[in-house]
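First comes the structure, then the notes that go with it.
A single protein chain has been removed from this complex, and every other one stays in its place.
As written, the chain order gives the labels A and B, with residue 1 at the start of each chain.
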Amino acid sequence: MEPLVQFFYILLPFLRDWPEWLALTVIGIVAALLMFGFVAIFALFAIWLERKVSAHMQDRIGPMEVGGWHGWAQTIADTIKLLVKEDIVPENADRILFKLAPAIVFTAALAGFAVLPWTQDFIPADLNVGLLYILSVSSFAVIGILMGGWASNNKWSLYGAMRSASQMVSYEIPVALALLAVVMNAGTLSMRHLVMAQSGNILDWNVFNFFPLTAVAFIIYFVASLAEVNRTPFDLPEGESELVGGFHTEYSGMRFAFFFLGEYANMYVVSAIATTVFLGGWLPPFEFLSFIPGPIWFVGKAMTMVFIQMWLRWTLPRLRVDQLMYTCWKVLTPFSFAIILLIGLWKVI
Amino acid sequence: MKQYFKNIYEAIATILVGMGVTWRHLFTRAVTVQYPHVKRELPERSRMQLFVDMDDCIGCMQCQRACPVDCIDIKTIRAGKEEDLGEAGNGTKKKLHVVQFYIDMAKCCYCADCVFPCPTGAIRMTPEYEFITYDRSSLLINFSQYSDEERAALEERERKEKEAQAAAKAARLKAAEEAKKTAAAQKDESKSE
Partner (left out) sequence: MKKSNFPESQFELQIPDPLRTDEMTLSMGPQHPSTHGVLQVILKTDGEIVNSARPQIGYLHRCFEKHAENITWHQVIPFTDRLDYIASMNNNLGYAIGVERMMNLEVNERAEYLRVIVAELNRIASHLIALGTYGLDIGAFTPFLYVFRDREKILDLFEEICGARLLYNYVWVGGVAYDAPEGWREKVLEFVDYFEPKIKEYNDILTYNKIFIERTANVGVIPADVGISYGVSGPSLRGSGVNFDLRKDDPYSVYDRFEFDVITGKGEMGTIGDTWDRYWVRVAEMYESAKIIRQAAEQLPEGDAKETIPRNIKVPAGEYYMRTETPRGELGYYIISDGGKMPNRVKVRSPAFCNLSVLPAIAPGVMIADLVAIIGSLDIVLGEVDR
């Protein structure tokens, strides 16, 4: 928490005069609200962007009416619609679990934001095991999805939940291994130090380290992270044409909105991890561009990754369950093991 | 093993090819039309709303007979001998008051089968397609130019005419019967004599 507190003390000097517990509480609440606000705004923007990107890729133009300029307010209108809709809980659903599930999914996504290094000084929590924390926190979204699918008392939801459980648990492994390849070299799990180890110009970024080994690790991480956040071609838990709506078949209104928000927040989190670990975080690609502040670089790189996720989504068909497992266990996992091995050898030699 | 690497290569290659296609389309012009702002010009043969030009309609009911879904409902009243209803566009003389010409656009199946048999070209399909309403009953269009009073008057006249005809017929029948009776009576009389 130290850098964040420092940051706030610099920003608002009068906080120093307050008792420490009060200042810490205020800083904590403000930071949490900031994160929540960012997630909400990001999700609104990303949904709008996804609509626009998909529309233009399909020779359409997407929303154009609400708000005037290219329908920028369309998602706001949709969110309001979702929020005022009737809150339906199926009759035979497990009410408590049903209501809890979206909250858990969203919390898991939001908790990931705690360790994202926006810039050198602004990290909500600079844990020395930041990467480990983010991996473990993001993996409990699966509990929420499983809960939602089970509690809905709907067979399609159950299928979605089962698929999602097997998928997300399996893909944890290539994700962790691909990140490990970098961690081995950097020798730290702290997000801040991971970025700082990459300082210099674009060639010092981890993607180009041990070329092409980490580049492959980056691709493995990217593919596995797609599966982690249930995006096409790994969107089996939702698999609209097979499972109607997958685990959120029975959800509507605000609870559905929270699943949606969680999905988009997750998209950002995995992109942000990729940025931090492989793409030099808040660092500019070249020294002379350092006048642009770090957060802009960070968000910009993460948004590029988000865009690539969308691009893939609107290009590819969906895999089947067994092929999904094949990709994970027979392609991604062996390759990431091999990369760890090779990087180890490289370092020794 | 070779197959394994070939599969991975193919997967990556074809995914990149597909991404290339979508990337190119990201910058091509949209083919859609922003409907309420921009409206497509429909070809003249477009089969949308039905329209009947009552000046041309001669009430021959060909369209009603041709309709496969019975969405046309016509009622006509014969014109009086001294009445002149004018002529249709192609010179056919009108002989019938078309007091009712309902077309139920909610039932219409837009097959245009009614258009072809019309001898005067009165009924036709127009490219007009924006006729949605909040109320289904307003899709029932009456093309007849006769007001309710005129229609009532004509119906009254027809009823009277029919009554008169029926009365005349009855009178004729009665007369014939009486004539028969008298003839029979005369016969009887002549027989008895």
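Odds and ends about this structure:
Keep this in mind: contacts are C-beta pairs under 8 Å (C-beta built on N, C-alpha and C of every residue); 3 or more make two chains touch, one makes a residue touch a chain.
Note that the coordinates shown come from a computational prediction; the quantities given were computed from them, not determined experimentally.
Looking at B:1, B:31 or B:132, the residue that reaches the missing chain in the full complex is B:31. Residue A:240 is the one among A:20, A:87 or A:240 that touches the chain not shown. The chain omitted from view is touched by exactly one of A:54, A:139 or A:153, namely A:54. Contact between chain B and the unshown chain involves residues 7, 10-11, 13-15, 17-18, 20-22, 25, 31, 42-43, 45-47, 66, 68, 109-113, 116, 125.
Although one chain is not drawn, its touching partners on chain A can still be listed: residues 54, 57-60, 155-156, 159, 232-233, 235-236, 239-244, 314-323.
We take it that only the chains that are shown with their structure count from here on.
Listed in rising order, the residues of chain B touching chain A in the complex are 4, 8, 15, 18-19, 21-23, 25-32, 34.
Across the complex, chain A meets chain B through its residues 53, 55-61, 64, 311-312, 314-316, 330-331.
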